[in-house]
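Have a look at this one before I ask anything.
Every protein chain but one is kept in place in this view of the complex.
Labels for the chains are A, B and C, by order of writing; each one numbers its residues from 1.
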Amino acid sequence: MSGNSFGKILKLSTFGESHGLAIGGVLDGVPSGLELDENTIQLELDRRRPGQSEIVTQRKESDTLKLLSGVFEGVTTGAPIGFVIYNENQKTKDYDHIKNIFRPSHADYTYTKKYGHRDYRGGGRSSARETVARVVGGAIAKQCLKQLGIKISAYVDQVGEIKIPKDLDIDVSFAEKNAVRCPVPAIAEQMIDYIKKIRKSGDTVGGAVTCRVFGVPPGLGTPVFDKLHADLGKAMLSINAVKGFEYGSGFDGISMLGSEHNDVILKDESTATNYSGGIQGGISNGQEIYFRTAFKPVATIMQDQQSIDENNQVVTLKGKGRHDPCVVPRAVVIVEAMTALVLLDHYLIHQSTQMNSFVNETNS
Amino acid sequence: MSGNSFGKILKLSTFGESHGLAIGGVLDGVPSGLELDENTIQLELDRRRPGQSEIVTQRKESDTLKLLSGVFEGVTTGAPIGFVIYNENQKTKDYDHIKNIFRPSHADYTYTKKYGHRDYRGGGRSSARETVARVVGGAIAKQCLKQLGIKISAYVDQVGEIKIPKDLDIDVSFAEKNAVRCPVPAIAEQMIDYIKKIRKSGDTVGGAVTCRVFGVPPGLGTPVFDKLHADLGKAMLSINAVKGFEYGSGFDGISMLGSEHNDVILKDESTATNYSGGIQGGISNGQEIYFRTAFKPVATIMQDQQSIDENNQVVTLKGKGRHDPCVVPRAVVIVEAMTALVLLDHYLIHQSTQMNSFVNETNS
Amino acid sequence: MSGNSFGKILKLSTFGESHGLAIGGVLDGVPSGLELDENTIQLELDRRRPGQSEIVTQRKESDTLKLLSGVFEGVTTGAPIGFVIYNENQKTKDYDHIKNIFRPSHADYTYTKKYGHRDYRGGGRSSARETVARVVGGAIAKQCLKQLGIKISAYVDQVGEIKIPKDLDIDVSFAEKNAVRCPVPAIAEQMIDYIKKIRKSGDTVGGAVTCRVFGVPPGLGTPVFDKLHADLGKAMLSINAVKGFEYGSGFDGISMLGSEHNDVILKDESTATNYSGGIQGGISNGQEIYFRTAFKPVATIMQDQQSIDENNQVVTLKGKGRHDPCVVPRAVVIVEAMTALVLLDHYLIHQSTQMNSFVNETNS
Partner (left out) sequence: MSGNSFGKILKLSTFGESHGLAIGGVLDGVPSGLELDENTIQLELDRRRPGQSEIVTQRKESDTLKLLSGVFEGVTTGAPIGFVIYNENQKTKDYDHIKNIFRPSHADYTYTKKYGHRDYRGGGRSSARETVARVVGGAIAKQCLKQLGIKISAYVDQVGEIKIPKDLDIDVSFAEKNAVRCPVPAIAEQMIDYIKKIRKSGDTVGGAVTCRVFGVPPGLGTPVFDKLHADLGKAMLSINAVKGFEYGSGFDGISMLGSEHNDVILKDESTATNYSGGIQGGISNGQEIYFRTAFKPVATIMQDQQSIDENNQVVTLKGKGRHDPCVVPRAVVIVEAMTALVLLDHYLIHQSTQMNSFVNETNS
């Protein structure tokens, strides 16, 4: 109810503040029998880590994973996987000047109204540092999905006005080869230059992430409220700084005709086009799933801003602290993590759908 | 788990197929003590009803509400509200020709893969007729919200390429005065003409709905996974034919700078701009909440289409049946209903947030 | 949250008051592909029905089932099953005299305190008439379980002081052959005579129901909070008038030694004794599951009683209305229904436990 858990069969419950002792969580519902590679989880954390390049925040955190339970002799047991990542590089003093101030477009004002008081250090629970726990959960889910033949690839498709042209053929594997995680090298370079310029001016800028999923079998998702794309959408919209979500034809679908938009089904059950984005009636149809997530510019800027304090006095807020000039390079990892959690959850939910399959199982 | 329930404290569970006996549901968690006006619920059903104008489907359904429980002497008791709307105008024969065929961009293929067989009559559970139950739930939620000073207004802002210009000042009350539910009369007229033309050509077209909410107090929503906009987004994405969702600055936020996008907080706690869309850190800040939902063109067209049948044989599908050429005029009502369910649910969830308020309550 | 839903994957949501229009519900999560026999569901309703013998309440209700959705051509589709049973024999006038009175050991006082007002007619939502919906849900679950080889049999083992001796060998099939549903004919006769006597004196008496389940495979249930017996216990304790629950050795286990109580495991994986009641560490072990539920005497008696009204005035309450002198003969059916719901739910949950099984499924 307090919204710190995600998923149904596969459920991630998280805790931790930006400048508290630790970030952590419990991942419940991971099937038993998975050989879990801790190192691969750490690699995902490293992809998200601050300080990894010159276009992201310079906070220094090793983000070292400690798995506390649920794995025995390298294999998952079906018990919940508890984990913790201790915070190392808190500079709490950086936040003394905003202790009583509501920063514009941050959660300071809303948290105070909701809870009566707040942990002001680095945004507390509202900090994107919270996503560390999502990355751990997602990395474990990814390992299950990999065994099931499902592969998730996200990348940056836009930073400010710089974007990948619509019909360009893309090799997703290129995304990991540059700091901005855009798979088109020439555009990546432009983006990086632009982000550096933005940072220098003390400003921030928005961006967008495309996510593509290969190998999803038909049948995942449910028909009404928990449509597969509705759960993916919620997952994306729950990530800090996200303002929009579209899948398949998305907002372009508004101005299309039915005769253009319908995906003709071919003899081999594939479709001639894929405006559906791999999901029809809320359920995967076996084609590639793809969707796109819009991120606003980070609210913390290195410029003076007007605001008010807790006594409704107008104040001038000075820019201070270590922050990302643009979130999307690191957000790619979180998009993938949340996608993995949704897909594995729906995979597990789907196991209980057909009477026939159980009877066979029982007889065998 | 099967995704036919929506909400946490306020929970709507629905049932019913397009050509079954009835559509209905249970709305649980409605607070006791609300004077419930059945007539107002029926009016919402009438706003959604097929056959209400010449630009929507001509299926004839009175959609007469039967409330079965939860109300005593006109006042809610806190018990679950059961309700049923009997289907009247099923023309099941209209669907004999698609019995074994997977229609393009419908749920026929995915339902069959998921469940092994399907109710093919009018799409069964995948029909938008399912939304009747959402409208009932939403209409009850609206009555609670009204007492709490919260008002929801949705309208069509785009049909195909025809759209309301971005900065036009809009009187939302005009939306209900024309068949397409666009609040700008001149644009409404264009949209209606266009939809008629599309219908004549046997085709369909997409559209978009904007929803605006007034009077939401600060504090609704939770910080991490169940952010207020994430739950609104999921609610919208769960509606048939939806392909995208954005709130506040939305996809435009991608190319904005932080210094432009930040909403300066004024002395009276309002903000100078509202790119946040009334939600910061997942929690309402007391400003107007607004968001936009993209709908694809309806998949059923009155033109020949290629597809396959259950034996993977290529077939030509004939257009037949009664359908909407564009869903948005009726979708407006569903957008409002789902918004009401989300907001009341978060209102109720919010009641348990602060220790201090309980203690006072207990002492009084 | 309002507690009108039960179960996780298999979820029953119910509505309806004793003297409202109808009782009904939605059963969500029933796997597709089950040939559903409506007649068998009606037979279960008939087993629960008032007026079926001279030792139960004489309210006349046909309790005719109307299935509204989720079944197509006789087979479940995976869509939610909506159902309704219209009330027929409401004698609301019977309750005018208690309109403002809190009856002793009823829910009148607590409902008023919780909700501010209440539907006083026949107890409204607190009436055992609510269990009609449970019986429908349970009857559908039973049909699934039957195909999976699981069989549930409950019977009355005690009425007042009259009880079946501990070590008597019992043929459960005899239970349905007499009005009190006790499988030992001689004891059944005593019970029936006793209940008639109690009724004549205007009083009521308690009783107990034993439930035995055969054919449950090992592995159902989860290790910590949702132990199989914890969910069974909650299910039983949620039935009106229940005061206690025990499984396996139960309360007798208190005074046993570990060396007596431990169930030695034999070569064929069965156990030499079954004090565990078929459940170890919260998970079924393949042996017979058995448990026992205690019911208090019905609170409505045909004698004068002292109480207070809504203005805290002391009043004398006259006994009136049609009620059961002892609930257990009809409770047997409800115990079975709730047991079926729990077991099928855990069967479905169990499908997602082991990674290995999925991989095989996917490859095939």
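Note that a residue touches a chain if its C-beta (ideal position, glycine included) is under 8 Å from a C-beta of that chain, and two chains touch if they have at least 3 such contacts.
A quick note: this is a predicted structure, and the numbers were derived from the prediction, not measured.
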| item | value |
| --- | --- |
| Hidden-chain contact residue, picked from the options B:Pro223, B:Gly250 or B:Pro325 | B:Pro223 |
| Which of C:Lys60, C:His97, C:Lys113 or C:Lys177 contacts the chain that the document leaves out | C:Lys113 |
| Interface residues of subunit C (partner: the chain not displayed) | 1-6, 8-9, 14, 102, 104-107, 109-111, 113-116, 125-126, 130, 158, 160-161, 198, 203-208, 218-219, 221-227, 229-231, 233-234, 237-238, 243-251, 253-269, 271, 275-277, 279-286, 294-301, 303, 305-308, 312-314, 349-350, 352-354, 356 |
| Where the unshown chain meets subunit A, residue by residue | 1-2, 4-5, 8-9, 11, 13-17, 20-26, 28-29, 32-33, 66-70, 72, 75, 77-82, 84, 114-119, 124-125 |
| For subunit B, the residues touching the chain missing from this view | 1, 9, 29, 31-34, 76, 78-79, 144, 147-149, 217, 223, 347-349, 351-359, 361-362 |
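As a convention for this text, only the chains that are shown with their structure count from here on.
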| item | value |
| --- | --- |
| Arrangement of touching chains [line / ring / star / complete / other] | complete |
| From subunit C, the most remote chain by mean C-alpha position | A |
| Interface numbering overlap (same over half, different under half) for subunit B and subunit C | same |
| Chain pair, most C-beta pairs within the contact cut-off | A-B |
| Rounded Å distance, subunit B centre to subunit C centre (Cα mean) | 38 |
| Residues of subunit A touching at least two other chains | 1, 9, 223, 349, 352-354, 356 |
